[in-house]
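Of the protein chains in this complex, one is absent; all others appear in place.
Up next, chain A:
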Amino acid sequence: MILRKSILRQFKEKKFQYFGVIILLMLSIMLYVSMSMGISTLDNRNDQFKEEFMQEDFHMILANKLSSDQLEKWEKEYNLSLEERLYGDVSYKDSDTTLRLFSKTTEINIPYASKGKLPEEAGEVALSPVFAKAHNIAVGDEIDINNRTLQVTGFMYIPDYIYVLERESDLLSDPNTFGIGMTAENTLQSITDKTVAQILGHGTSDEESNTFKSAVTENYSLLKWMNQEENPRIQFVESEIESSETMITTLPLFILALSVLMVLMIMKRRLEMQRKEIGTMKALGYRNRELTKYYMTYATIIGLIGSFLGVAAGAGLSIPITDLYSNYFNLPSISYFDWDPKVLVIGFFVPNVILLIMTYFVIRKPLQQSPLDLLRPKDTSKGKKSLLERFPIMNKGSFISRFRIRLLARSKARAFYILLGVMFSSILLIFGATMYKGMDGIVNSTYKDIMTYNYAAHYKSLQQADTDQGESPFTVAEAEITRINGEKAKTIEQQSMIYGIEPETEHIQLQNVDGKLLNSTLKNGVVVSEPFASALGLSKGDTITLKNAYNNKTIKKEVTGIAKVFIGFSIYSEREEINEFLGYPKGVYTAKWTEALPEYSEDVLFIEDKQDIIENFESTSSLTRYSVFGIAGFAFLIGVIVLTLITNLIVEENSPSISLFKVMGYNDKEISRLIINVYTPIVLLGFILSVPIGILSIDQLMNSIVEQTGFAMPVQLNWLMILVSLVIILLTYYVSVFFSRRKLKNVSLQEALKKQQD
């Protein structure tokens, strides 16, 4: 069809318009494909690693040393695999960096060597690659630990430390301050005498493992039991995969909507401009089907180029994204690049189908008009006042202001598109700014306002000795909320803990969002953490039924407040009540908060250093802060493309008026004020609307994924952040105005007047 030749020339003539929408479409598809394929590869790697390297189903720590005979006996009796593994924490180089060394296992949590080999001889060690990279250690290097020199034989991964957290309550992993390694058992024991024996279990269902656990508790003092589903080091990657799905589709869908809308506006404009040509072709005998095909070719070309580039760029980008995720999660690259045909098909076809269907509906109506109607000028439909213009207030003011109002009122679709574009960019910015501030809020509220202690010592057995000045005893145990106000509660897949504390302690100051101290209310009930309240929809006054994981005993308690503890699923109650609930003797405790560093003794299971947690958090949250800059840059890019496209279209549409203004003696600046800057109030309106929407959406998002992440985000946005976001949006707008002014300058007088004559 000869008409197709004109399409390529149109693309060349309006290259900015078409290039802009292609870029928008490409960005949308690229985001979807790269993130989906990255996540899909990550998922495959995770599944493969879990399966082939025998990820544990649970692990436990007992107060007593077990004989290998006992393990064998249990294995036979409960038809499962058990293996003992030792671990010990040692300082690497300085006291701020901890290296957790494990003994080598052969049946469960089998290590995977990604480079070099696993340690075989005494004095050899294999390290996790992220830790080695963070500390510039290469295979073959020697490292000094506790005055002992170890040779690094290789890099390794273990399936129960996919997310390398020092403590299960940690939020972020930081290879600068914590890493894992593997060495021979005798080497480990020669380096540190503070080793802990874990019993790893595999090959059992939840039900069977519960039966086994009950059997263990009958005869042994169980210090810790952790199912795979509750282990954040294992579950975090799965949570990330699950929670990413929302982002993977939402963000690209918004950009897709913006690009499709832009294509539709361009098509509508094209049809309006080519009215007479369409009429002529219809008069010559062209069929509707042929003309529809011709106009659909525009959308097809945009769709095909955009989706091809998007899929290609997305597939390429998925490799570094997968690597980034894999490093973040310490997952070996067992599979390098998994082509997920579903993602490719969706990424390629869905945008094209949407684009073509929408374009068809936009072009159908004008093409169905009779040739005579199309050949006539569209004057009859012009010149009518819109509803907005009929308000008396719209007819007051100077000519310039009335002209501007009319232009706005008569181009509602353009104004709406600008509003959408600005809102999209603004919401992204507000989202980023809230995350930025939220990270600070998590630390400040949880670790500075509420947890005022410096250290927490956790014991292997129940303690009875009086605590010293500056120490507060507490009992901590695993527990779950089974009922809320008599109704069955949702099951939280992550580990939830109950803390029995002294209400008068100074080391934990439970406060609600209004800053009211809740410790005294523990006499009447329990206080729950924000993530718990958010995940289960708990509020003050609710009655909850608690079940502990040790003896399955239940108690009913009233929720007396929600504390600004933003990390973890925690319940706080009085210590004596919890001791009774757990069946412990009166006055005992399992851990204590201290101001000074507690001494290590045989009884100490581990010591938690709050400062370490904060530093760890702050060091790794810098990644999030950088990502905020990424989000801001992305928002700016999308904003500039969207606004420049639309203001260019506005200049094109108004070229007869622009030409007339030029003839009358208006200068470019004045014309720009009349035609382009008209949309400044829309930009401001878009931004203002975005602030509550952005905050609300991040709140909703965080609530929807709190169960997977285990932390809530305090939604804080200060005026400075709002101002910075506004400046970025205005900058975006004025950059697009700048580009459009150049187009406005190029409007030729004769050409524009000729268009008007036509």
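Assorted remarks:
We adopt the following convention: contacts are C-beta pairs under 8 Å (C-beta built on N, C-alpha and C of every residue); 3 or more make two chains touch, one makes a residue touch a chain; residues count from 1.
To be clear about the criterion, contacts and distances are computed from a predicted model.
Missing chain, UniProt name from the options "ABC transporter ATP-binding protein", "histidine kinase", "Cytochrome c oxidase subunit 4" or "Tryptophan synthase beta chain": "ABC transporter ATP-binding protein". Shown as candidates are A:122, A:215 or A:372; the residue that touches the absent chain is A:372.
Of the listed residues A:47, A:84 or A:277, the one in contact with the hidden chain in the full complex is A:277. If you put the missing chain back, the residues of chain A touching it would be 1-3, 5-6, 9-10, 13, 276-277, 279-288, 370-372, 375, 758.
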